[in-house]
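Excluded from the complex is one protein chain; the other protein chains are retained at their positions.
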Amino acid sequence: MSDLRTELKKSIIEQLNLEELSIEEIDNDDSLFGDGLGLDSIDALELIVLLEKDYGIKLTDPYQGKEIFISINKMAEYIETHRTK
Amino acid sequence: MSKDPYFISQYVGIKNTKILKNAKLIFSTQQDSEVLPFLKEVYKKVGLNYPKYHKMDPLCKLGILATSVLLKDSDFSNETALVFSNASSSLNTDLRHQQSIENIVSPAIFVYTLPNIVLGEVSIKFGLQSENAFFIEEDFNPKLIYEYTELLLNSKKAPSVVCGWIELKNAEYDVFLCFISKQGEIPFTTENLKKLYLFENE
Partner (left out) sequence: MKEVLLQDDAIISPLGFSTQENIEAVKAGRSGLLFHNNRRFSLGGFYAGIIDPELLATEFLKIGNPTKYTKLEQMMLLSIYKVLTSNSKIDLSTTGLIISTTKGNIDLLKGGHSFSEDRFTLNSLAKVIQEFFPFKSQPILISNACISGGLALIMAKRFIQAGKFNSAIVVAGDLISDFVISGFQSFQALSKAPCKPFSKNRDGISLGEAAAAVYVSTEIDSKNNISIIGDSTSNDANHISGPSRNGDGLFLSIQNSLKEASISAKNIDHISSHGTATIFNDEMEAIAFNRSGLKNAAVNSYKGLYGHTLGASALLETIITKHSLLNNELYKSHNFDDLGVSVPLKIIQKTEKREMTYALKTASGFGGSNMALVLKKIENV
């Protein structure tokens, strides 16, 4: 289970070019947007791409992302129940 | 209307693994002339400390790099205008987006498929809520850049201007940006723009 979370942190750092951040610096409950990692609206769209590419999850409503991309924990929970690959 | 004298207060050139400010070499590397490793190395050396840099496409990285060197110790304000130009528009990123069209398209790449995004990135970094223009020319055209910059200054649409050339094609880069204001010694003229650009290219 924690493997998925580590994997997610790794691919988020890679996909979103967060070069100055390491896996250890991201807490599972850190908020991804706002005061946490400080991601923005383009990052949110990239996370949608990441869900599709890596886990076969297609979000068609951009607002769905708001409830999923809260923290690494929330994302991992969503992926565990919805993944197709 | 009386015209105030303006000067090329500072200028910066980035080309061929070298960064020059006011004709003085401030960075060079023998490592690699390719744009991507150069942009990575220079970020650390220049001490930018701007994590958003890593998210940008190479054209914007060049713009942030050049303006950071240029505007250091410059008397710019939030009304300082940006007048940039190049030949290849956003070709480097256009090609990356084009390659992905048949598969999964990345919004973080697509957003950089416009030449004026670099104006946006520079505006964000320095808090410039000012006049913006991006011209496409076959080569650096000092006359056009001079004329448009001059009219912005004379019509009081901007108190100072960052203007010049920012080209990236096939991993070859050529940046020449000037800070034009009332301070300085080199008179702001077409001839001087041309001379300084050619000097950078020697």
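Should a chain be cited, it is by its letter among A and B, assigned in written order, with residues numbered from 1 in that chain.
The working rule: a contact is a pair of C-beta atoms (placed from the backbone, for glycine too) under 8 Å apart; a residue touches a chain by one contact, two chains touch by 3 or more.
Everything numeric here is computed off the predicted structure, so don't read it as measured data.
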item: Listed residues A:Leu4, A:Leu21 or A:Val49, member touching the removed chain; value: A:Val49
item: Contact with the hidden chain (one of B:Ser33, B:Ser74 or B:Asn132); value: B:Asn132
item: Option touching the unshown chain, where B:Gln31, B:Gln98, B:Asn170 or B:Gln183 are the choices; value: B:Gln98
item: On subunit B, residues whose C-beta touches the chain left out of the figure; value: 78, 82, 87-89, 91, 94-95, 97-98, 100-101, 105-107, 110-111, 113-121, 123-124, 126-138, 144, 147-148, 150-151, 154-155, 157
item: Contact footprint on subunit A, counting only the chain that is left out; value: 40-42, 45, 48-49, 60, 62
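As a working rule, only the chains that are shown with their structure count from here on.
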item: Inter-centroid spacing, subunit B versus subunit A (mean Cα positions, whole Å); value: 34
item: Footprint of subunit B on subunit A - complex, ascending; value: 16-21, 42-43, 45-46, 49, 52-53
item: Subunit A-touching residues of subunit B, taken from the complex the two chains share; value: 51, 54-55, 104-108, 111
